[in-house]
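The next block holds one structure in the form of structure tokens; read it before the comments.
Removed from the display is one protein chain of the complex; every other protein chain stays in position.
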Amino acid sequence: MIQQKVISKRFGKVDPLSIDSYIKFDGYNALEKALTMHPTQIIDEIEKSKIRGRGGAGFPAHIKARALANAKQPKYIVCNADEGEPGNFKDRIIMENDPFSILEGMVILAYATGAKKGYIYIRGEYQNAIKIMKMTIQNAIDKGYLGENILNKGFDFNLEIRTGAGSYVVGEEFSMIESIEGKPGRSRVKPPYPTDKGIHDKPTLINNVETFANFPHIILMGGDNYAKIGTPSSTGTKLISLSGNVKNKGLYEVPFGTSIRDVIFKLGDGVSYNRSIKMVQLGGASGPIIPEYMLDMAIDFERFENFDSKTGTGAIIVIDERFDIFDILLINMNFFVHQSCGKCAPCREGHTQIVNLLNKIKNHRGTEQDLMSLENLANVIQQTSLCGLGQTSMTSIISSLRYFRDDYFAKVRY
Amino acid sequence: MVNLKINNIDIQAKENTTILEAARQNHIDIPTLCNYPDLSIKSECRVCVVEINGQKKLHTSCSTVVKDGMVVKTNSPKVLNSRKTIIELILANHDANCTACPKNYNCELQSLANKLGIDKNRFPTVLDIQPIDNENPVLIRNINRCIKCGRCIDMCKNVQSMGVLDVMGRSKDMKITPAYGKFLTDEFCTYCGQCSSVCPVGAIIENDDTDRVWEALNNPSLHVIVQVAPAVRVSLGEELGMEPGSIVTEKVVAALKYLGFDGVFDTDFTADLTIIEEGNELIERITNGGTLPMMTSCCPGWINFAEQKYPEILDNISSCKSPQQMFGALAKSYYPKKMKLKPDDIFVVSIMPCTAKKYEAQRDEMKIDNVHSDVDVVLTTRELGKMIRQMGINFENIEEVPFDKPFGITTGAAAIFGATGGVMEAALRTVYEVVNKEELTDINFTAVRGTEGIKEAEVEIGGQKIKVAVAHTLENAKTLSEQVKNGTSPYTFIEIMTCPGGCIGGGGQPYGTTKAVRDKRIEAIYQVDENMPIRKSHKNPDIIALYDEYLLKPLGKKSHHLLHTHYSSRKK
Partner (left out) sequence: MKIKEILSKYPKESEYLIEILLEIQSSSKNHYISSEDVEQISKYLDIPESQICSVTSFYTLLSMNPKGRYVIQVCHDVPCFVNDTTSIYEKLVDMLAIEDGETTEDNLFTLEITECLGCCNEAPAMRVNDQVYTSLTPKKVEKIVKDLRGEEK
């Protein structure tokens, strides 16, 4: 089987609203085990597992955890469930199918780092997930798995749900911190990093939903065993949100190293009506657009880093031969025009001009000079923007200029 | 110390220095736009980006701290191209009709574009023209020129605790406006003008009244007189190209004469008068159980603030008009009588470091005949600078001339009104001697000087020790006002100034005012005080004469009519 179900092993098999059902299916075994360990041992296991963050950027999880463990009180843990990147739905499905695993992962990390307070920040569009997570928290408190004196081990961890109110950029760490403080989600200057100065300037660790859901498994199987899954540089499994023009759209869990082609054709059963693939966008609106001939590429952080983007979220959007790349690029760019927070000049002003240039080229009115302006502006936005939004929004443009240059030349006037 | 290389030059910098600071200390220029001394580092415009070896992305030098072994390039082709592109982007969403902008030649965006060699824009304009907020007498907001640097918000929200302006919307639709995009009104804005003094472009400027003054000056049937505020004599030179802190008292007089004013007077005179009235009011309140602590009333921004936010404490505020308005009242009563002129023929202009004075002058309470404003037009230091430039006056070399009579003699006590703590010190010099009936051995009350936010002192008056406090900026005014409102204020007398540093840091002062510049102006103003032959208001012979021949006595009937006023709540 190409799928390897670790995080998704309970999906569809447990009642997401029942803590008893969760416990029956190995739930909270990891927490029980973790509480017998020394907090630093837990972080050691995370380090051995070599797990990298599942929110897209792929930052090694143990580095943040250790930084928070070494930080002074008060300190906070945040679960980033503001899944706004188009093409991604994995975090929603985890929340809706196995919500206790997220809580268990958070409590384990709280114990390991000494944090006493945490937040789960869920985008406002996910009303169902918000309801489920609220109930989950209450159930966990009632059964002693959360709140004061967890499992009678004299350790406290309180969780609060924060609801997003419609902003993509809040998925970025500092924007989320600002939003948790009740402000518009506009990022801050880095450094200092959140683990030094986060919520109310106190140390804060932010991980993605999927990252937290991995921790119980790391504790149960041990870091070394976990590291055997996947590839040496990208360990473990990855949830893949497969969408677009495939027959079987859906969420699949595969070990790192699986090829994109296998996901599309073996799991997704190929393109509907057996049309050919024009392009595939990886990661979401901020990810690269690659041509069909690159589909043998393995799903792997090292490969993704070539694209300078949040490809690591694991979204694969398949787009068939009927579509024009400029329509796809324009949807992406209009998305960023709408989602830029407006704080820094290149991002605020740049995306509008990118849209202007794309429209011009799409409508055969663009010149070679416009093509150069587009390339130049895309690079400036990527290199000078304040936060991850502007630093990654140009990935689809830059990759399209690399892999679909002929599409541009076909439209540009000479 | 940290060792690094900038543009191939070996540089040593202190720990925690930013690349920008380290570069400037070594005379390497990195252009900036949103950056402003004393305000928070915003890192928003991204103009100051530099290339750091081993890093793929460019980093803003204003926010990046130096590290040992760092190799920085401030002007590589990549950096220069990025800067240029960013400025072109900003210009494409900016009303760049420079010659139709009051900030022409005084605009940071314009100079930057010029410096970077931008003579055409690769990007078409995307400006969506918005209405101009010009319905108040003080400030004009033209958001078509706004580049969203956020300096004004920093001033309004953090320094002044007002939060009138904030960021509305996001992305390309982001605007800096009051709530709901409303226009400024006296219901919620104090008109302190600090926003206008830090705006890098022409998005917030004072309402230009120079044309009204030219018109009056050219009207032969008008007798046009002018008063000059204490703080202007240490800042107008700077506006006209001289060093910050240059003392130009009599150059100002000469320039005003050259412009054609019929009488050039010193607001210092009515500052002395304020001390006599206010000092007596304080003594009266202390001895007769009046409302205490008494709070000063010469700052119109503070009066607006109190009327909007603290109507509960209006009784604590001295009923004395400000020196500007005392002058206005005398100019339309005592002066015409003495000069045998008709009050209606007199046109009174003020030169103020302040924007809120424009509002104060047109208040209904400031019309002794209930019809005409006592002060007809208020110009800021910057506006007077404009008139002097229009007239082609060589200000630096102009021959100095003294102020005109009958308000000719002034004191050092009045001059220091321009700095935070100055009104307090001037009042103490007088109250101490009047009540204690003994001469002060040291007239310098240094405890109330300096730029600390809230200063305290203790003085013995009439055998009892009283505590006084001095605050500048509305954030600090808020702290003291809360105490007064809650009945927990330990003070007897409180001086409040709206602007950082007092009037020398007023919203109408030359652009580029920073803490360092304010310090120089303050130093200069105490120098003016030191140089004066008389340094106590009650020793001013012209003031004594004014009481003898016209006002009769402090807090008397005439004083009450001309020199005192009242306040009313504007709280929603």
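Details
When the chains are written out, they are named A and B in that same order, and each has its own residue count from 1.
Everything that follows uses one rule, which is that a contact is a pair of C-beta atoms (placed from the backbone, for glycine too) under 8 Å apart; a residue touches a chain by one contact, two chains touch by 3 or more.
It should be emphasised that the depicted structure is a prediction, and the values quoted were computed from it without experimental measurement.
Touch with the chain omitted from the figure is made, among A:T113, A:N332, A:S373 or A:Q391, by A:N332.
Although one chain is not drawn, the whole complex shows that of B:G69, B:P124 or B:G169 it is B:G169 that touches it.
Of the listed positions A:T40, A:N128 or A:N149, the one in contact with the omitted chain in the full complex is A:N128.
Contact with the undisplayed chain is limited, among A:P16, A:G58 or A:P184, to A:P184. Interface note: of A:Q4, A:S49, A:T113 or A:Q281, the residue touching the hidden chain in the full complex is A:Q281. Residues of subunit B that touch the chain left out of the display are 157, 162-170, 178-180, 572.
Residues 83-89, 91-92, 123-128, 162-168, 179-186, 200, 241-245, 249-251, 281, 284-285, 315, 317-320, 323, 327-328, 331-332, 335, 338-339, 341 are the ones on subunit A that touch the missing chain.
Here is the rule we use: only the chains that are shown with their structure count from here on.
With each centre defined as the average position of its C-alpha atoms, the distance from subunit A to subunit B rounds to 50 Å.
Interface of subunit B with subunit A (complex): residues 41-47, 49, 56-58, 60, 63, 65, 78, 81-82, 85-86, 89-90, 92-93, 122-124, 126, 147-148, 167, 169-174. Listed in rising order, the residues of subunit A touching subunit B in the complex are 167, 184, 186, 189, 191, 308, 337-346, 348-353, 356, 373, 376-377, 380, 382-386, 391.
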